[in-house]
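Below: one structure in C-alpha cells.
The complex appears here without one of its protein chains, the remainder shown in place.
Read from first to last, the chains carry the letters A and B; within each, the first residue is number 1.
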Amino acid sequence: MRKYLYIFKSEIMTNIQYIGNVLFGFIGFFVMMFIFLNLWQAIYDDPNELIAGYNMNQTIWYVAITEVLWSIISGRKYTKKIVEDVKTGNITYNLNKPYSYIGYSIFNHLAGCFIRFLVYFILGLLLVFIFLGSFPSLDIVQILLVLLTIFLATLINTLLLTFIGLFSFIVEDSNPFYWVYSKLILVLGVMFPIEFFPPIVQTFINYSPIYVVSYGPARLFVNFNYSDFISIIIAQLIYLIISFLLCLLIYKKGVKKLNVNGG
Amino acid sequence: MLMEVKNQIKISLLSIKYAIMREMLNKISFITNIVFMIINNSTFIIQWVVLFSIKNDIGGYSLNEVLLLWGLASSSFGVSRFFFKKAFDLSTTINNGKLDSYLVQPKNVLLSVITTDVEPSALGDMLYGYIVLLIYGITFKLFLLFTLFSICSGLIITAITIIFNSLSFWFGKSDLLAEKMDGFMTSFATYPGGIFKGVTKWILLTIIPVGIANYMPVDVMRNFNLSYLLIILGFTIFIVTTAFIVFYKGLKRYSSSNLMIAKI
Partner (left out) sequence: MTIIKADHLYKTFRIKEKEKGFKGSLKAIFKPKYKTIKAVNNISFEVEKGEIIAFIGPNGAGKSTTIKMLTGILYPSKGEVSVLDINPIKNRKKLAYQIGTVFGQKEQLWTHLTPYDNFKFFGAIYDINEKVVEKKINEFRELFELDEFINVPVRNLSLGQRIRCEIVASLIHNPKVLFLDEPTIGLDPVVKENIRTLIKRLNKEYKTTIFLTSHDVGDIEKLCKRVIIINSGKVVLDDTMENLKYHYLNKKIVEVKMKEMVNLDNEKGITILKDKGYNLKIEVDTKKRSVADAIKLLNPDNILDINISNTPLEEIISDIYKKEAKK
C-alpha cells in the first residue's frame, strides 16, 4: 500500500505544477453555473415554488454539486490511456513490475481527482454561495458524510472507467463505451434532479451508476436525511465491490489472453 | 484586384478539397465520425423535453425554437470547425514558427494557414443543423436564412478565435484564452437568449457576441426583421475585418520585432 500512496503523492506533485490550468478550467465551470442560474431563474416563477419537490435554490445547488462532481471525476484521457495500453500491449510491460497495473493507474488518476477536488469543490461552492446567498442546512457531521459519499463516488467512477478501458481486451476499441457512459451521466445525472424525469426513467436511473456517482451525493447535499444516506452508502458499497471485482476479472482474463497470443 | 480575389478563393477551396481528400482516405472513420456527432448532438433533446414539460415558455422560447437555436449553434460550429479547423490552432502554428512556409507564397497568409485542415466530425454538426431545421419545419426561405446565418455565425466564431489566437504574436501563449473564449460562445449559444437579463444581455451583444451570432438570427427566422438582418451582416463583416487586421498587425510584429517568438 505504501508504494501506491507514494505514487499518489508524486502524481499530486506533478499535477500541482499545472494548477494554473486547473484554475483556468474553472472559468468554464463558472460560465456553466452562471447559465444554469439564469435558466432556473427563468423556469421558476417564484423561488419558493416546488418542482418535483425541489425549490429553486435546491435545484441550483443540486446542479452545482453534480457539475463539481463531474468536473472532478471525469476521465476521458484516463480511459483513453488504458485503451491505448491494452491495444499497444504496453500493459504487459508492467507485468514484471513490483506493483499492479490497476493499482498504479487508479492512484494516478485519483491524484488528479484530488487536485481538481480542491479547486472545484471549494471555489465551486463559494461561487454558488455568492450567486444564491444561502447554503443548504447541513451540520459538520453531515458535511463529512456527504464528503464520504463524494469520495466513494470518485472511487467507483475510477473503477468503472478502468473497467471500460480494460474492456478493450474484449472489443478492439472501447472508447465509444466511455462516450456512452459519460453521456448517460451528463444527460440523466447532471442537468437536474432525477425526480424531474418520468417514473420509468427514474427507476432505471436508480439502479444505474448514475445513482451512486452523481445523484446520491448531490441529493444528500441539498436535502440531507439519514435514511437516504444509509441507502446511498449501501448502494455505493455494492457498486464498489462489483466494479472492483469486474476490473480484476477482466484484467486477469485479458492478461492470460495476451500471454497465450504472445501480446 | 478582382482577379486576385478569384485566385485566392480558388486556392482556398482547393486547399479545403485536398484536406477533405486526406480525411477520406479512411472512409469508415470519416463516416463514423460524422454519424457519431449527429447522435451526440441529439442527446440534448432529452434535457429540453424535460425542461419544457415543466414550463412551456423558457425565456420566450418554445421547445421548437430551442431546437432551432440548437440547430443553428451546431451548424455554425460545424462551419467554423470544418472549413477553418486550423484557426483554432493558430497559436500553436505561430509559436512553432510554422508560418514561414506560408510567408514565402504570394497568397494571403491567414487564409492559407486556416484552410489546410478540416475536421470530419464538424460535417456531422453541420448536417445535424439541417436535420433539426427539417424537424422545425423547413421552407425555402427558412433554408436560405438558416444557411446564411450558419455561415455568418461560423465566420464570427472563426474571427473571434483568430483574434485571440493572434495575441500569441504579442504574448507568446494565448491558446488557453482563445479556447476559453470559444467555449463561452458555444456554451451560451445553446441556451435561450431570453433567460439573460440586464448587464449579461449587453455582454452577450458585445464581448461575447452570441447575441448577434445566434439569438438575433433565431429571432429573424421566427419573425423576419430587416434591421436585425443588417446588424448581423454588418457585424460579421466588421469582426472578420478586425480578425484580418489583428492577424496582420501581429504578423508584421513577428517579422520586425526583435523578440524571438519562435525557434528561429
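Here is the rule we go by: contacts are C-beta pairs under 8 Å (C-beta built on N, C-alpha and C of every residue); 3 or more make two chains touch, one makes a residue touch a chain.
Predicted model, so just to flag it, every value in this text is computed and none were measured.
Shown chains touched by the hidden one, complex as a whole: B.
Interface note for the absent chain: among B:10, B:55, B:197 or B:249, the touching residue is B:10. Here one chain is not drawn; of B:29, B:101 or B:206, the residue touching it is B:101. Counting over the whole complex, chain B has residues 7, 10-11, 14-15, 18, 21-22, 25, 98, 100-101, 103-107, 255-256, 258-260, 264 touching the chain that is not drawn.
Keep in mind that, in the parts below, only the chains that are shown with their structure count from here on.
If each chain is reduced to the centroid of its CA atoms, chain A and chain B end up 31 Å from each other. Considering their complex, residues 36, 40, 43-44, 46-47, 50-51, 54-55, 58-59, 176, 180, 183-184, 187-188, 191-192, 194-197, 200 of chain B touch chain A.
Across the interface of their complex, chain B is touched by residues 21, 24, 27-28, 31-32, 34-35, 38-39, 41-43, 51, 176, 179, 183, 187-188, 191-192, 196-197 of chain A.
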